[in-house]
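With one protein chain removed, the remaining protein chains of the complex are shown where they sit.
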Amino acid sequence: MLLSKPRLIRGGVRTEPRKQPTAGCPLEPLKPSGPLYVSLGQHIGAPALPAVQPGDAVAKGQRLGTPEQGLSAAVHAPTSGRVTAVTRHPAPHPSGLTVPTVVLEPDGEERWTAERPEPLTEEVEQLEPATISRRVAEAGIVGMGGAAFPAAVKLGSGQPVDTLILNGGECEPYLTCDDRLMRERAAGIVDGGRLMARALGARRTAVGVEDNKPEAIHALRRAAASLGGVEVVPIPSLWPQGSEKHLIYTLTGREVPAGALAADIGVVAHNVGTAYAVHRAVRQGRPLISRPVTVGGGAVAAPTNFEAPLGMPSRTLLEQAGGLREDPARVLAGGPMMGPIVPLEAAVAKGTNGVIALTRGEIREAEGRPCIRCGRCVDACPMGLMPFEIANRAAADDIDGAAASGLMDCLTCGSCAYVCPSDRPLVQLFHYARGQRAERAAAKERAELQRRMAEQRAERQRREQERKKAAAAARRQQRAARSKGGEAGTEGSQPDAAPSGEETES
Amino acid sequence: MSELVAGPHTRAPLSLPTLMRQVLLAAFPATAFGIWLYGWPALYLLLITLASALAGEALSLRAAGRPVRSGLSDGSALVAGWILAMSLPPWAPWWIGAIGGLLATVLGKGVFGGTGQNPFNPAMAARVALLIAFPAAMTRWVAPAPLGTEQAPGLLDSLRITFLGRADWDAVTSATTLDATRTAVTQGQDLQAVLPEAYEPALAALGYAAGSLAEGSALLLAAGGAYLIYQRVISWETPLVLLATLAVLATGTHALDPQRYNDAGVHLLAGSTILAAFFIATDPTTSPATTAGRAIFAAGCAAIIWIVRTYGGYPEATAFAVLLMNACTPLIDHWIRPRVYGRTRQGAPLATGKEEA
Partner (left out) sequence: MYAAILVLTAMALAIGLLLAVASQHLRPPPDETAEAVEQVLPGTNCGQCGLPGCSVGARAVAAGEIPVNFCPPGGRAVAEEIARITGRPLVLDDSDDGVRRVARVTREDLCTGCLRCIKVCPTDAIIGAPKQIHGVLPEACSGCEACVEACAAGAIEMVPEPVTLANWRWPRPMEANDRAT
């Protein structure tokens, strides 16, 4: 299903890459210095249940959270130390709301847990697909491109998969951690890809790498040449080439149908970081406890790349990169196109690929200028929507109209807002409209629930009434019968029809 | 540190005031030429129209309760006034410019909700309103009277011309090329006989002929248009399709009956064709938002221009053609849409290939 020549996607924008100077900075492993705030909810699905209590001593790689029923993932300790609290801590989310978090005070010893699964060194073909899936689940691996979907679910879905695609796009400006990972750990990525393909039963595996990363392409090609089984395909460098839907289209020529998943057309895509994590989980028995992160932006003194332990606060990462040289206008967890503004206390999670502190000169504020219907957004939209129409309807609170124009197909990639000459806050309007829609659906569900409960209550009260009436009638009957019996003389003493027990009002 | 906003946090360097500034820059050479060609009255008319357009915009913004300062700063009122002035007779009296400017910004933009909300091109709407209300003043053309020559009125005389009517100055009235061909056809004369007196291709391309303030110079306008395309302010589809369609229609009919139909040269170089192709039909607010839509829009404009010039009652048709196609823009935008990823043209999700139940 792979094309010989990659297809160009519709629309998209060529942003300034701003990959220097971090593209030349190797991944530097960071030792945890202060407390680590390991979130139990750093994946899509239900947060993990805490497996430790405050005061427990934990070892590196020990389970801190067990997966909840249904869609969930395990969480492990990034280092050895003591659990000081199981509490709520701000999530890397624009709302600043909290998630259940295990606060870990490192002891500096980096002591590994004894429960570490043993390394599996066999050839990929000799491993059972189920074994690989199990290891991935045990290691708590989730999609590391930002989506954080539990990887084991994607691997074990049972649907026939023809092609596995590894996403080495990294189309966000400033971010270079995946680039460095591909240059430095190409063999691990290729091995991880082969392991995932084995688990999925995929016939072909391809890595798509943007052509502005020639060193990464070279390194991956070398690794693939010796290990085999993986094709390396250079793809055009533009935003949002790394979007799963568009990467699939570029490499296979097929589109993921609206409302369907990539697996429905026999394709599964994973970030190269996820592939590397799978390699580590299977070959070293190492759970997911750290990840590559780019710390950059004009406000940072010494931008660079780290391999950061999960749970390290963004504030600490910035300090490790030489601190802030000026007051940043925005601090994002991710790149400037889709990265959210997060509180500085928010910690590195499994999906965090960057901490970018931007100066006033590097950002552009949204303005209140009106839409002139120039159509630049239509040309830029990679999904083929008409963003100005959706946005204008959302601004007028015509949520149904916005949905009819394609609100739910939107990737919120920001290509439209990037090119808008009026600097309109298009993406926020889409978020707002989606929120209104979700609120309406939630309100409807709630109203139905309440009506059902009100009806049940009315029913219960009615039955209660009837029961009381019946009991009262029975009592009257018995009293009447007794008095009649009393007049006729006492043949046998009738047992006193005792009144039914006091019903407790409930 | 910052309030809650969504991304993207970085943007392309293009902004609305920059766009408008580029348009004015591109229109400047042709306008300067027009002022040189027709003298100081043209300059006064331009200034009055601009001032009136800005005043009208300020009035509309105030009435709508919007901030006047930032509303004026996006430059759209200035552009509307400038293009309107370019299409007026150069020695028109001051009240033509004043009323025109107000009509363009208040009735052409303000009542619809301001910038971005108007369905009709404001400059063209104002021009048509003036043409129908004041036909005499709007169809009085002068032969070129370049600055520095003796036919050109001085600064003071020009003031009198613009503000007090033209009684004082001995100017040469002249008909435009399209006027002449229109009259000839109505009277049943042979076009080819009439044409040489009224039309000289080289001069028409340069703009040295009777006409509106800045519509004449095809060369300078085309140069401005090329600059705008190069700067990605406008797309190349609209001008290309408009000019090509008009050229095809003109050449085809001219070949069939040269005495009745003008050739492509006349249609493209005379009148405001070039101005319309690069500056008027490309107005973003009133033209479709998709490439294919814009092509249809441009073709429609060209067709109507040709039809009205050939068979209609007015010699100049650009304004009418643009307005009529503006009315079609919402419909074009409704039907001509790109295909959404993952869906068919009709909007249904694509088949996954697993639908056999």
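Here the chain labels run A and B in written order, and each chain numbers its own residues starting at 1.
In this section, a contact is a pair of C-beta atoms (placed from the backbone, for glycine too) under 8 Å apart; a residue touches a chain by one contact, two chains touch by 3 or more.
Here the structure is a predicted model, which is why all the values come from computation and not from measurement.
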{"item": "Selected from A:V52, A:V86 or A:C371 as touching the chain missing from the view", "value": "A:C371"}
{"item": "Absent-chain contact - pick from A:E115, A:E326 or A:E439", "value": "A:E439"}
{"item": "Of A:A152, A:L318 or A:L429, the one touching the omitted chain in the full complex", "value": "A:L429"}
{"item": "Listed residues B:A6, B:L19 or B:V185, member touching the removed chain", "value": "B:A6"}
{"item": "Where the unshown chain meets subunit B, residue by residue", "value": "3-6, 66, 113-114, 116-117"}
{"item": "Interface with the undisplayed chain - residues on subunit A", "value": "41, 91, 93-95, 97, 99, 366-368, 370-371, 391-392, 395-397, 424-425, 428-429, 431-432, 434-436, 438-440, 442-444, 446-447, 449-451, 453-457, 505"}
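Everything that follows uses one rule, which is that only the chains that are shown with their structure count from here on.
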{"item": "Subunit A and subunit B: spacing of chain centres that average the CA atoms, whole Å", "value": "52"}
{"item": "Interface residues, subunit B side, partner subunit A - complex", "value": "1-2, 4-12, 14-16, 18-19, 70, 74, 76, 114-117, 284-285, 288-291, 294, 333, 337-343, 349-354"}
{"item": "Residues of subunit A defined as touching subunit B within the complex", "value": "10, 13, 15-16, 94-95, 173, 245-246, 249, 255-260, 264-265, 327-332, 336-341, 358, 362-364, 366, 368-375, 378-379, 381-386, 388, 406, 409, 412, 414, 417-423, 425, 427-428, 431"}
